[in-house]
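Other chains of the complex are left out, but the ones given are in their true place.
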Amino acid sequence: MATCGLIEYEDASPEVRAVYDDIRETRKTEYINNFWKALAHDPVTLRRTWASIKEIMVQPGVLDPLTKELLYIAVSVTNQCGYCIASHTAAARRGGMTDPMFGELMAVVGMANETNRLATGYQVEIDPVFRTWRTSSS
Amino acid sequence: MATCGLIEYEDASPEVRAVYDDIRETRKTEYINNFWKALAHDPVTLRRTWASIKEIMVQPGVLDPLTKELLYIAVSVTNQCGYCIASHTAAARRGGMTDPMFGELMAVVGMANETNRLATGYQVEIDPVFRTWRTSSS
Amino acid sequence: MATCGLIEYEDASPEVRAVYDDIRETRKTEYINNFWKALAHDPVTLRRTWASIKEIMVQPGVLDPLTKELLYIAVSVTNQCGYCIASHTAAARRGGMTDPMFGELMAVVGMANETNRLATGYQVEIDPVFRTWRTSSS
């Protein structure tokens, strides 16, 4: 059970309802998931977090929406966040992620977590050329 | 300085040279980065790690190579691995990542790290519907 | 179920009972939570861990007890430790944490986890002035 419980639409303040309404309209679904209902206990954080998610994940940009969902899963898996893995895996599937795409995503995430530790454990120094490439392209 | 030092091509055993040669041929560059030269102290791990990286990152699949590099950066940043951030940022740039793409990548990674903690800190339970979606699409 | 099971007071050795008694007396409650009952399988670690917790969290210092509980939650949420989030959220509430305080705590924890990754992902170098301030105030 969430720390402060979940706030349903009918029990929500006008401020919270406005966010719920925008989520529904933006996502074209009546469903509000538990994350937002838990966050609704702090309307300031609810509003700011939804506004940020909308700006980052919904507004058109140079990365397509499905790629962003895959990145979200990659982070959530690395952090071992059960809720976000479940919610963003569901979102990615609705957005077109197939099982083979999920399989490759997991392969990359697993490998990156492995080589992160090999690089750090072997105390490998950053190649000067990586810094050069950075400078020249900035 | 790397824990066991770096092994240059001219000092490498035939087993290690074979891996270096394959890296060069696969990547179309003479440059072998420090990660592999450090790992070369353990030829078994060098061989297995390169074979895995090649299978995951180089072999054609359903995710394009640049998306995989972005995912690699997302994991490396979440784990705070300086070496891998530098090397995969360089690789992503060679693969076509522009500064606006990097900006959006960082925005998603930052946001996911934030909401991972909000979801966990509020102890939000996974919506049953997320499990349903999983079952139905598997 | 805990790895080695839980040891209840009536089944405990004198060494373990002494720690349980001190927990009860210090916390003014008969309740011993599962963490200690699980740890009781290793009396040396039980004793040392309780002594450390008592010294750090119970002994008067320059930080007040509630601030220390908030810090404990901040770390536990960042590490995604479900048990410690639950136990220290309960402890903080008994110590006076209100829902608005919890809300602000989560906002700070979420934001810090986000900017930690932005700073690392952008490979930002530490401002020399931060080192100066450190030196001058030490």
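When the chains are written out, they are named A, B and C in that same order, and each has its own residue count from 1.
The working rule: a contact is a pair of C-beta atoms (placed from the backbone, for glycine too) under 8 Å apart; a residue touches a chain by one contact, two chains touch by 3 or more.
Fair warning: this is a prediction, and the values are worked out from it, not measured in the lab.
Note that 3 identical chains are shown, then give how many the whole complex contains.
Every protein chain is the same sequence, and the full complex holds 6 of them.
Everything that follows uses one rule, which is that only the chains that are shown with their structure count from here on.
Write out the two chains that share the greatest number of C-beta pairs in contact.
Max contact pairs: A-B.
Using CA atoms for the superposition, what rotation angle relates subunit A to subunit C, in steps of 5 degrees?
Rotation angle between the two copies comes out at 120 degrees.
Give the identifier of the chain nearest to the protein's overall CA centre, each chain being represented by its own CA mean.
Closest chain centre to the overall C-alpha centroid: A.
Roughly how far is subunit B from subunit C, going centre to centre by Cα mean, in whole Å?
Centre-to-centre distance between subunit B and subunit C: 33 Å.
Just how far, in Å, is the C-alpha centre of subunit C from the one of subunit A?
27
At least two other chains touched by the same residue of subunit C: list those residues.
80, 89, 106, 110, 123
Could you please specify the touching residues of subunit B with respect to subunit A in the complex?
Contacts found on subunit B: 1-4, 31, 33-35, 38-39, 45, 49, 52-53, 56-57, 61-63, 67-68, 70-72, 74-76, 78-79, 81-84, 86-87, 89-90, 93-94, 98-101, 104-105, 107-109, 111-127, 129-131, 133-134, 137-138.
Name, in rising order, each residue of subunit C that touches subunit B in their complex.
For subunit C paired with subunit B, touching residues are 73, 77-78, 80, 82, 85-86, 89, 105-106, 109-111, 113-118, 120-123.
Along subunit C, where are the residues that touch subunit A in the complex?
80, 89, 99-100, 102-104, 106-107, 110, 123
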